[in-house]
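My questions will all concern the structure given below.
A single protein chain has been removed from this complex, and every other one stays in its place.
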Amino acid sequence: MGYQATIKKLGFSAIFDIKGDASAASKRISHLGLVLPSEVNTATEKDGQYLCWVGENHWLLLAPAEKENQLLETLAPHDPAMDCRIVLLSDAYTFFTVTGNQADEILAIASPLDIRLINFPKNAATYSELFGIGGLIMRRRNGYLIAVERSYTDMIAIYFEKVVTGKG
Amino acid sequence: MIKAPFRLPSGGMIDRRKHIEFEFNGKAYFGHEGDTLASALLANGVFLTARSFKYHRPRGIMGAGVEEPSCLVELLGENAAGNHPATTIRLRPGLAAKSVNCWPSPNFDLLSINQLFSRFLPAGFYYKTFMWPNWHLFEPSIRQAAGLAAAPDEQIPAQHYETRYWHGDVLIVGGGPCGLLAALVASRSGARVMIIDENPHPGGYLRASQTMMNGKPALDWITAIRTELDANSEVTQLWDSTGWGYRENNLLMVTERNPSEAHVFQRGWKARARHVILATGAIERNLVFTNNDRPGIMLASAVQRYLNEFGVIPGRLPIIFTNNNSAYQLAHELQAAGTKVTAIVDSRPTDVIGSEKNGLEIPIYAAHQISTAHGGKHLHAVSIHAKDGVTKKLDCDLLAVSGGWNPAVHLFSQSRSDLAYDEGLASFVPDKQAQKLSCVGAAAGMMNMASAMDKTVSAITTILGELGFESPTFTLPELVPSPNYHLYPLWHVDGMKPGDKAFVDIQNDVTLDDIGLAMREGFDTVEHVKRYTTAGMGIDQGKVGNVNVIGNIAKISKKQPGDIGTTTFRAPFTPVDFGSIAGQRNGATVLPFRHTPITQWNKEQGAIMYEAGARWQRPGYFPIVGGSMQDAINTEANAVRFGVGVYDGSPLGKFDISGRDAAAFIDLLYTNDFNDLEIGMGRYGIMLNDDGMILDDGVTFKLAENHYLMSASTGFADLVFRHMEYLLQVECPNWQVWITPVTSQWCNATICGPKARDVLAALGTSVDISNKAFPFMAMRDGSVADMPARICRVSFTGEVSFEINVWPRHAEALWLRIMEAGTPFGIVPVGSETSHVLRVEKGFLSLGHEVDGTVDPFDLGMGWIMSSKKSHSIGRRSVDIRRSSGKQRRELIGLIPESGGELVPEGAPITPNGDRIASEGFVSACVWSVVNKQVIALGLLINGRARIGETVIIRDQERTIKAIVTKPCFHDPMGHRLRG
Amino acid sequence: MLILPCPFCGQRDESEFVNAGPTKPSRPDANVSDAEWVDWLTVPENPIGYIEEKWWHAKGCGKWFTIKRHTVTHEIVTADVMPDDVGKRTGETT
Partner (left out) sequence: MAKFSAFSLAWNALSHHRNWTRYWQNPPLAKKYEVLIIGAGGHGLATAHYLAKNHGITDTAVLEKGWLGGGNIARNTVTVRSNYLRDESLPFFVKSVSLFEGLSKDLNFNLMYSNRSMIDVIQTYPKMREIRRRMMNGYLHGSSYSSIDVAELRRRVPALTGGGPESRLPIIGAMVHKEAATCRHDGVAWGYARSASTRGVEIHQHTEVKNLLRDKDGTIKGVETNRGTVLANKVAVVVSGHTTTITETAGLRLPIKSFNLAAFVSEPVKPLIDVIVNCPDLGVYLNQSDKGELVIGGAPDPGQSFRRDVKQNVFEEAVVTMLELFPAFRRLKLLRQWGGVLDIAHDATPIISATDIPGLFVSCGWWGGFKAVPAGGYTLAHLIATGQPHNVAAPFTLDRFHHLDFIVESGTTTAR
């Protein structure tokens, strides 16, 4: 019974919200070896760090949890530089992975986003609707990574359980 | 096992090896896999299957698919549900069904007495009577008689409905020859394709007829196509699925009834395609003559389908009555199956009857019509008459009628595309399309299969080109040539008399007489006729009858059907389960909900959880054993006033605001001045909307030059964010301000009460928390209980408060440490009920109580917050205009009700002298004050501030309560305590 | 459900957006008369035909944008970025 899809709630990641001028943003993160994505709603990757271009002057930096302290120091998020602002948001999101042969089915239930490869390529990362609320969707090997605001974690978990198993 | 008497020994597409037992109206029967309930009943010779809606006339099965106007049944047992056309129910083991709308049975129905009174029950009769003494007296019995099946049972087996999206290039509705062909060609081009059909098997007319393709039965051609489509991962085939709604931007609503996934009961698809192809075929209409509803009278297309798909001929002595040549095909096929048709009654003159009659050894009564059918519970003869009036009676037990074909333009019309009347078809056909869609096949009015398929290929080729796909090569199947469709409209037979029961809408019992009556009374447009007679408003939505209604209106008003037009085609095409529209959104997830890291702890403490703003779940209060809710609130409030309490303030909206123009932006938002705010300090502010009404209030801290942390009330945080982003992006696009919502990056536990500082000290903090070093409205970064924290000295309670903000990863640990460190001081958790008490005692405003969309800060006695230096802040101008009228305003006041300790209901009006007249104010909040040991209230009162000391009267319906008007603050008016 | 052309994200389902009503003329100066202010505040454009209106990509990128939409057909004729151009937008634009 149910779909061949596995939902996993992930542990903590380091997340930084970057808003402002592109060249300033680019400078502020240059030491990480990351470049700004060249296409909207896509991400670049380096050493497990992802930089997602999610809004007009808006990027989201995702990194492994253990890098948080170092990033806090080097990105100086508390410094309200005039051209670009970086805010720590590690706690603000919960991540889930949706993987398996039928991961696409789960996404098609959860979101109106057109996830065909031509529209949502390998490096795609975008905010869209997920079970009625807003959330981040990224394509990953064999599935998707999604992030929702932490306060909705329990609700999203129930939804996933429901649609994967068909119970309730 | 008894042989079903009307089943042919061979033929059909049923699986004769599989017998299925089922029950109808309490009796057991057998059918085969592949049967519908209707075909199985007909095979068993069950012809009287229903009673009509209004007159309870005996009825049988008339159609073979969704067009069925007559036989509706109620399914019993598991998945019980009513009003299903028997023609669309797949036979399955254990199926049990009964007729709707008759009691005790269709054979003996008590309400058939209505037939005797039918003369008194013309269309709209109820408008003319039942007025005295009043309608409500008659209503219950009339309601009982109406309606069809009972509503589904409350017991729902565990079933899962699902909704999902689909995005693709080409979506084809209809799996007949033209739809299948379109799907095949499109799939070969590499496009992403979806094809749907409401039948369990594709094929459409091919399954209902003996069409040969490439010299072989058409089924082979269908199988080959399916095999190819199956192998193409870009193709989605949905059978037993109805395309029921055509929305904007090519969004098709599809309900899939039997998905292959066992855990899904039904699935609602929201399918969006770049191009939609409607290959929905055509629906046959019936003919209008006296007693045209008798059991045994069926659509010719239905008889043909029963013969070919199910191996059933539902009669021994068939007659065909037609106004066109398509029904001749049925005569040929019956003849081939060994059943001789008694006669064809064709209303067309002899000279237009062409090759269709070749090879038929049957009397053809050209230029003849059937004037009446004979027989009550089953047809046994018909009277026919010629143009010259000679009549004749012919025995028969099956009458196959064909009034011509109506292209199934339902979805086309729903897409807002235009229809046109086609004289040749005497029906409505697609005209101008309003979206990216095309019609092919019979739906486009192409009634000749060979040319319809030919045109389908050219249509799909063009579409694929437009979509950027290369057209694949393809060869059309070879078909036996058939004569071109020919019809002369016959809206009703000649020589009808007043009182004859000739039905235009079978399901709603609307007769030709009713149409005439409506028009005589002035209801002369098609929409009026529909609403006056209810024609076309049944479960079938008039699929076989509507065009006859239009034709007859035209005839009576001496106009063309094209001038009359159709009624509006609306979704759904056929009724669909509400469950398939709602899908998985139910129960716990019907609305979003939000938790903080402390929610679980709160629940474990037995807190009564409330729905707070923005879908947060918050504790309302923490019940105490053996105590009332008021006891619990008093305990919590006492703790805060005299000891210490703590609450989880995490849902409060928080925004990090920075950038070159941040200060100017804050200044624009709030009515008060922020430009003299020092770094590390916060200030309370009020925001207005453009109407000059209060939008939100909250405290904003200045973290650095042009860097602020703004808090917004829980319920309005989203609105505030939207408001700010709008101003920035639309009105001030050149300002440099960045806003990051940080609500979920910070949790807070707020310790409040005279002993709050002691608890914080006991927790251990790196911050100097003395009042001098850390004054009210200041903010400090540091550590608390070894966790990084930001402490703010704000107070929503009127007592010393420390709002300890930490990252959520630490929130639970902090909370537990607070409870532990606070225990010696008697700390208790505090819910929102208590917060309410505390803020009322202080006269702090609350959105939703005092602020009800009508007040400005002056009304609340907060004129000081309307900076005189700023006319530009949002909403200021509107406030000034409103106040310039000089009209008296309702102002915030306190009230001490003389209610003897009983709370006054919040919202109770205050009226002049307590009279039952328009109010002069109302009680916005009322609580038991733990400091005043009495009931206190806040309210808004006309001219209230000038009336302090007056006694006013609150009126709760019959009860009046005197109250003394006071200043709106009952505790520590100078604010010494919260600054302490 | 419409498909709306977000200037940043491209074509997205309406359910991701918030409709904020017709575009207003820009905020009047302080010196306009009360009547002019009231008119600006309360009287919207309300044509049968094309209307310029504001949308917010609330569940998406957060962009506020303007489209011109027909109030009967709901057809969108102009937008900050036309549907066809959306998605072609690449590169660091500032």
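Should a chain be cited, it is by its letter among A, B and C, assigned in written order, with residues numbered from 1 in that chain.
The definition used in the following text is that contacts are C-beta pairs under 8 Å (C-beta built on N, C-alpha and C of every residue); 3 or more make two chains touch, one makes a residue touch a chain.
For clarity, every value in this text was computed on a predicted model and none was experimentally measured.
Participant: In the intact complex, which of the depicted chains does the undisplayed chain touch?
Facilitator: For the complete complex, the undisplayed chain touches B, C.
Participant: Tell me which residue among B:Val784, B:Ala908, B:Val931 or B:Val965 touches the hidden chain in the full complex.
Facilitator: Touching the chain that is not displayed is residue B:Ala908.
Participant: Touch as defined at the start, partner being the missing chain; which of B:Ile20, B:Leu251 or B:Leu677 qualifies?
Facilitator: Within the whole complex, the residue contacting the unshown chain is B:Leu251.
Participant: Among B:Asn484, B:Thr568 or B:Ser871, which residue is in touch with the absent chain?
Facilitator: B:Thr568
Participant: Using the document's contact rule, name the residues of chain B that touch the chain not shown here.
Facilitator: Output for chain B: 79-83, 119-120, 122, 125-132, 134-136, 139-140, 142-144, 146-156, 159, 161, 245, 247-248, 251, 253, 270, 414, 416, 498-499, 513, 517, 520-523, 525, 527-528, 531-532, 534, 537, 539, 541, 568, 570-572, 575-579, 581-582, 585-591, 593, 610-611, 620, 691-692, 848, 852-854, 878, 881-882, 884-885, 887, 905-909, 911, 916-919, 922, 955-957.
Participant: At which residues does chain C meet the chain that is not included here?
Facilitator: With respect to the unshown chain, the touching residues of chain C are 1, 14-15, 18-19, 21-22, 34-35, 38-39, 41-44, 46-48, 51, 53, 69, 71-74.
The definition used in the following text is that only the chains that are shown with their structure count from here on.
Participant: Report the inter-chain centroid distance for chain B and chain C in whole angstrom, where each centroid is the mean of the CA atoms.
Facilitator: A distance of 26 Å separates the two centres.
Participant: Could you state the distance in Å from the CA-based centre of chain A to that of chain B?
Facilitator: Whole-Å distance between the two chain centres: 32.
Participant: Where in chain B do residues touch two or more other chains at once?
Facilitator: 165, 270, 272, in rising order.
Participant: Indicate the residues of chain C shared as contacts by at least two other chains.
Facilitator: Residues 13, 58, 62-63.
Participant: In the complex of these two chains, what residues of chain C are touching chain B?
Facilitator: By the definition above, chain C touches chain B via 1-3, 13, 18, 20, 26-27, 30, 34, 37-38, 41, 54, 56, 58, 62-64, 73-74.
Participant: Which chain B residues qualify as touching chain A in the complex?
Facilitator: Interface residues on the chain B side: 158, 160, 162-167, 192, 261-264, 270, 272, 583-589, 592-596, 616, 651, 656, 658-660, 703-707, 736, 738, 740, 742-746, 807-809.
Participant: Sort out for me which residues of chain C touch chain A in the complex.
Facilitator: Result: residues 7-10, 12-13, 15-16, 58-63, 89-94 of chain C touch chain A.
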